[in-house]
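With one protein chain withheld, the remaining protein chains of the complex are depicted in position.
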Amino acid sequence: MRRTTTTPWTALGLLVAVTGAAGCPDASVYPGDDVFQREPHSLFPEWPAAFDPAAKDWQLGSGMVDGRGLEQPIAFPHYTHVTLNGMQCEYCHQAARKSLHAGVPQGQTCMNCHTYVKKDSPEVQKVVAYFEKGEPVPWRKVHDLPDFVHFEHKRHVQAGVDCTECHGQMGLQGQPETWSEKDEHGKVVTKTGVRHPVVRETTLQMGWCLDCHASHPSVDENYGDKANLRRAELKDCWTCHK
Amino acid sequence: MSAAASRPVGTRVKGIYAHLDSFLAGVERLKSEGLTHFEVLTPLPRHEILEAVYEGRPSPVRWWTLTGGVCGITTGFLLTSLTAIQWPMINPGGKDVVALPPYAVIMFECTILFGALATLVGLLVHCGLPGFWLDSSLKDPRVSDDKFGIVFLRASESDAPKIEAALRESGAIEVTSGDDTVYEVSNV
Amino acid sequence: MNLHRRDFLKALGLSSGTSAIGACGIDANRYMTPVENVLPYVVKPDQVTPGTPTFFATSVLRGPHAHAATARHRDGRVINVGHNPMAPGRPSVSTSELMELQKHYSPDRLQAPQADGAATTWEAGLSTLATAVREARAAGKQVAYLGAYRSGALVELIDQVTEGHAVYWEPTGYEAEVAAAEALFGRRTLPFYDLGDADYILSFGAPFLGSWGDAAIEDRYALARDPNHGHGIVRFALVAPFRDQTGVNSDDWLACAPGSEVLVARALAARIASDKGVALVGQLAGGVTLEAAAEASGLSVEDLEGLVAHLTHGQAVVLPGGASGDADLAAATYLLNLALGAAPGRFHLGGYAGPVSGWSELSALLADCKAGKVGVLIVDEANPVYALPDAAGAAEALKAVGLVVGVSSHTDETTALASLLLPTSDAFEDWGDEQPVAGLRLLRQPAASPLYDTRSLGDVLLATARAAGLQAPEGSLGFAAPTWREYLAAVWARDLHQPAVDGAFGDFWEKSVIQGFWQGDAGDVTPALVAESYAWADAAPVAGDLVLLTHAHPLRKDGRYANQPWAQEVGDALTGMTWDSWLEVSHETAEALGLAPTGKQQRSGEFPKVSVTTDGGTVELPLRTRRGIKAGIAVLALGNGHVAAGRYADGYGVNAAKLFALAAGSLGAFAWRGQSAKVGDTGTLVKVATTYSNYDDTDQGRQFGMLVDAGRLAEHGDAPAAHAGELTGIHHLELDSRLAERDVEGFYTTPDHSTYRFGMTVDTNACTGCGACLVACYAENNLPVVGKGKLAEGREMAWIRLDRFWETAPDGTEQMAFVPMMCQHCGHAGCENVCPVLATYHNIDGLNAMVYNRCVGTRYCSNACPFSVRRFNYHTYHWPEPFNLQLNPDVSVRTVGVMEKCTFCVQRIRQVKSAAKDGGNFTATVPDEAWRQVPACAEACPTQAMTFGNLNDPEGACSQSRKSGRTYEPLADIRPLSAVNYLARATFHGDPTAHHGGGHGGGHEAAGEHAATHEGGSHEAPAHEGEAHEAEGHEMKDHHEAGSAH
Partner (left out) sequence: MHDTIDPNRPASYAAANRDIIRVLLQPNLGWLALFLTATAAMIYGGYCWYLQLTWGLGLGGYNPPIMWGIYIVTFVFWVGIGHAGTLISAILFLVRSRWRTGVYRASEAMTVFAVMTALLFPVLHLGRAWQVYWFFPYPNQRYLWMNFKSPLMWDVFAISTYFTVSAVFFFIGLVPDLAIVRDHSKGLVQKVYSVLALGWRGTGRQWHHYMAAYGFFAALAAPLVLSVHSVVSWDFAMAITPGWHSTIFPPYFVAGAIFSGCAMVITLLLPMTYAFGWKDYVNLWHFEQLAKMCLLTSGILTYAYGMEYFIGWYSQNPYEWAIFSWRATGEDYAWAFWVMVTCNCIIPLVWYFRPLRTNPVSLFVVSLFVNVGMWFERFNIVVSSLAHNFNPATWSYYWPSEIEWGIMIGSFGWFFFWFMLFLQVLPAVAIAEIKEMIAPPVRGAVEAK
């Protein structure tokens, strides 16, 4: 192969690169003069969280059955309330039959009982503290649908879909258990109590929703001879997408 | 074929030609003597060579093409209609759920795509490509230049002299035989 | 309502997750998803269920602008405003209510008291105010109030605190009308024009379909315009130098010289009074002859004779002038109404009776200020520093005041001069009442907790009065009420509560709060002349080669809504211009100036920049040509060019007010009289932001807009015609029947919808171009505001495009057809076929569905849409806080790269369908009546031009309208099977003399008779009508030609 002198080519390349760069549109001009500011798009918004298991503001997406749940401000045991004491879901989640949201109980609902019951429990005392400060308990969402989903609790509850069909056996969640974990000093300590207050037992994914929408027996019960029409409607994108 | 154990009993005989006419003469002579278990080497697919060697036998690659095409058109039809039937209520523009005119395009493209890919597979299978493990006597860099060759991979003890004679007499510029003396190139 | 600020924020937390993050950005289908909090109420208010809207009856606007409205409350915040279905009349609201909604969430709101530019506390602020009031009183100085129009209990309180030194002034207000009413009838009251029964409207430029923002009159106009209301369509004539958004709705336009309107009105009044022998009116009108008026106005005597014929022919109403009309014009129109016998049925004094101060009072206050006679000036949303020409010296006057207190939710040019700013709660956070017309009292209740540390103006005044030790007059309620709400209740108990009828006051109050209004006897509203003479000012038309006229912008009004992004972003009805001021002239005038822009310049949004010079100064702005402007007239709207009104107002456009001379008109009423102006070329092109690039303003004969003959409609109205669309001649059913005749199937079958096939009817005859549907759509569907720069690049996001087309009637007149164009939800939609990922498809209810988060952004659907109604998200937009609180949680916030379009407000459809199932009947079909105003646009339309419904119900409103003679579907010839049909605009081109009161000759009928006469009037006598005016017909044609600038 013939030898070529590299110097002119290097110079040429640099020239092309420099003139190209000089003519380049400048990224900094693009936020623009908008009234509502434009936002840049991030292709992988979850990357930082995905590489940092300690990222507390992130959880596994709804594709995953999340076995660990999220740390909650209060280790609330559904087990104690539902299974041991026989409370109905709708005592606390009052709006489930009449609104889009089932509703997380207002502080007053907790205080209906806990003004008298188990006042000495440290977890209950946290509830009382929130109530007395007039602050809401900052629960963290475990059953979180994407923001483009229109979900109506009332349609499902009224149709006779049982809460457990989507939320799993909530009544068995929050049972006391004993486990070991490292504290902040790296020392292994043994803890007893409610480890996972709320766990997501279903995927909450589109295909999972569709499985039910295609086959749930309540459609036949409620719609009779219009059941096929309703099933078609239940597969319509705009039934759930907004 | 590369393992010694699988080598056939017999010896290799290889003749290299510089000229097409003598090469063809060699092929004809060998054929006339009933020595047909040879492989030719040629820098270009001149049809008189392939005619002389294969005598019009068609390549089975065509069956691959046909099978691929049939699979493609079927796949195209099934893909389009089954996915549409899954969402019968979603009906863009008032067209039928299974609307053949638009699906015909997909079916056509699938036919071509599958046909081409199957042909590729057929080509590789029948040509023995990748051919890195071809017998070393078939690896001759002169062939890609301008030489022709006739190679017997396993000539029997009795045939070998006849073959060598035929090659020489038809005008081969080089005739080699025996397992160790066959020209072998260093490249892969 | 006992919502506390705290509750609000809690509720906010509950729902913010549903809208804060866009539909297509981070979503829970990804591997990792951000954790959202779910915050419960600490103590949940009874009325509120999270996830379900609550409606609070209220009144958002003030004074004469007020309407009965409902605030749609969702999870602690108000997300939309709509009409109050319980209120009397056909209910509706105007764009202003929606502007107030956005103002509520404006980031420019005052959030805490400020003293001399520094934050302070309420205690300190109130104490400063009380001290200043006490000292002013001690020093014998005035404690004055300067505000926009206010009515109801607050006025009483203000008057007591200021001892009557209160000025209620608006730059394009009603002072001329009120002054004229006082001069003629002895009552400072706005007249009420009942157009519902009229069959002829003569307007001298009153923006009654535009910047008046008066939903009641628009509603009555729509009724008169409705072919089905018993008699024919009202004919609307305009005598004005240019047609504004109201004026383009007119059937006849007589382009008069600016300033000559009063002579025309007086001449008509004198002539008709003498014809009818109404001596007093004739005497008051003075001896102006038609000839004199014709000479001054540039109209022909025949034109005026024609007007006389029309006016005397049926039930006519005369409306006053626009912003440039002074009290003389108002008085002349009153006299004309009296001469016509329109009082008291169609013209009476039952309008707004609250305080309307004139320029004389305002200038007196400013003079007092300058003279140091004012110790404390309380400024409440009046903005004289911006709105008055500089010669008024408003800023200097304010500087001479001891303490200027701004009590407002926002700062503007005037409150910027205030040393103390006390942020007041706005209409969504406050109690109050209004009395827009006689006999109707609207009650305002808070629909949400205050967003910031604001207080009610009533509370401020009460606290100040108490702290300053003011004495209320004897017999008044005094200042003892601990809160403004209790003061208000006391006023209602005193004035409105009748124990014998209403029972206990508690029940009466609760009922009033729930329904939002009180209705009672209007009293005697007959206009009785008390004047025996009237001093007409010299009414010479404005001289000059080019006369500059102004008017209040239909959306930004006099500038009060200039800081609302919606008011800036929604295109002007006539030009599509946004975020700017622009000079409008006719194409001929532009050519004469050598400035006519080329089509390509206009399509690419580049307009010649011109300078406009008057005695008041010079401004530079783009020049836009349009039809409907007399030669030699230039029009520049008020409302833009702010310097200190907030981030969305400052620096956009120019302030037209500063170009005008400070000229009090007759009776001391301020008028924006025309100014002689010079227009010069700056030699540059300027890129403008416009939503409309069709500068030809016609539909090229493609029948997007259609005119039909009102005469033919008179016989049947919209009752099913011989065949659908027989008047327009285009309707897809016709095509279908032709196919059926030839036994041809369409290539594709008509889609089958088993329960619902939603559709809409848009009556272009009722559409006035006000833009309420667009604004309501912005509010309901989370449409981002892209701003001037991006709009100039064609990035607007409005789901409804207000297409407007000049259609030429057979007699050569030009008629505007407004065609609100939204997704037509075609049965054979071009967009659906082409989407590669099925993001758009036809759903089971006949809706053209669009799934945003399935969209990949090929934009193919938009290319394939023959109506070009799809919008593309070119960017992800961020709602500046707290605008995000107004976001509708039922609608996705779209992110970059997805297509979107009108959904017929599918979230509301879902809500109605879901609510119907709440009773347990899952299979019931919601009846058609329940659908009519479900989409936000249909709800907001003040003229009810939009009707939504189920086309599967053959008796439904939309199905019926599709059988009307004037139904048409744009592009029916390409057979999209639209779900939207339009009803053609009716005009009188078939018979230039006709209008439909006419069967009974001279029009001498007394008030009250009209109901009976209309029964048969137009049905029996069309032949008579035709004959009687055949001779005049030709003459009338002439004036149309002369009158049109084109």
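Just so it is clear, A, B and C label the chains in written order, and each chain counts residues from 1 on its own.
Throughout what follows, a contact is a pair of C-beta atoms (placed from the backbone, for glycine too) under 8 Å apart; a residue touches a chain by one contact, two chains touch by 3 or more.
In this text the structure is predicted, and so the values were computed from the model without any measurement.
Participant: Which shown chains does the hidden chain touch?
Facilitator: Even though it is not drawn, that chain still touches A, B, C.
Participant: Residues on chain B that touch the omitted chain in the whole complex?
Facilitator: Where chain B meets the chain not shown: residues 18-22, 39-46, 49-50, 53-54, 58-62, 65, 79-80, 83-84, 86-87, 92-93, 95, 99, 102-103, 105-106, 108-110, 112-113, 115-117, 119-120, 122-124, 126-134, 138-146, 171, 185, 187-188.
Participant: Using the document's contact rule, name the residues of chain A that touch the chain not shown here.
Facilitator: 1-2, 4, 8-9, 12-13, 16-17, 20, 23-25, 27, 30, 38, 40-41, 43, 63, 203, 205-208, 210
Participant: For chain C, which residues reach the chain that was dropped from this view?
Facilitator: These residues touch the chain not displayed: 24, 598-600, 603-605, 692-694, 696, 698-702, 704, 790, 793-795, 801, 803-805, 819, 821, 830, 833-838, 841, 854-860, 862-868, 871-876, 896-899, 970-971, 974.
The rule is short, and it goes like this: only the chains that are shown with their structure count from here on.
Participant: Make each chain a node and each touching pair an edge, then name the shape: line, ring, star, complete, other.
Facilitator: It is complete, because no pair of chains fails to touch.
Participant: Using CA atom averages as chain centres, what separation in Å is found between chain A and chain B?
Facilitator: A distance of 59 Å separates the two centres.
Participant: Find the geometric centre of each of chain B and chain C from their Cα atoms only, then give the gap between the two centres in Å, rounded to an integer.
Facilitator: 82
Participant: Taking each chain's centre as the mean position of its Cα atoms, how many Å separate chain A from chain C?
Facilitator: Their C-alpha centroids are separated by 43 Å.
Participant: Note the residues in chain B that touch 2 or more other chains, in rising order.
Facilitator: As it turns out, chain B has residues touching two or more other chains at 87, 89-90.
Participant: Which residues of chain A are in contact with two or more other chains?
Facilitator: 232-233, 236-237
Participant: Which of the residues in chain A end up touching chain C in this complex?
Facilitator: Interface residues on chain A, with respect to chain C: 32-42, 45-46, 49-50, 55-64, 70, 95, 98-101, 103-108, 130-131, 134-141, 144-148, 150, 152-155, 158-159, 204-206, 222-224, 226, 229-230, 232-233, 236-238, 241-242.
Participant: Under the stated contact criterion, what part of chain C meets chain A in this complex?
Facilitator: Residues 6, 10, 13-14, 17-44, 49-52, 565, 568-569, 648, 754-755, 784-790, 841, 843-844, 847, 849, 851-854, 875-880, 883, 890-893, 895-897, 903, 906-907, 910, 914, 917-918, 920, 922-923 of chain C touch chain A in their complex.
Participant: Which residues, counting only chain A, touch chain B once they are in their complex?
Facilitator: 232-233, 235-237
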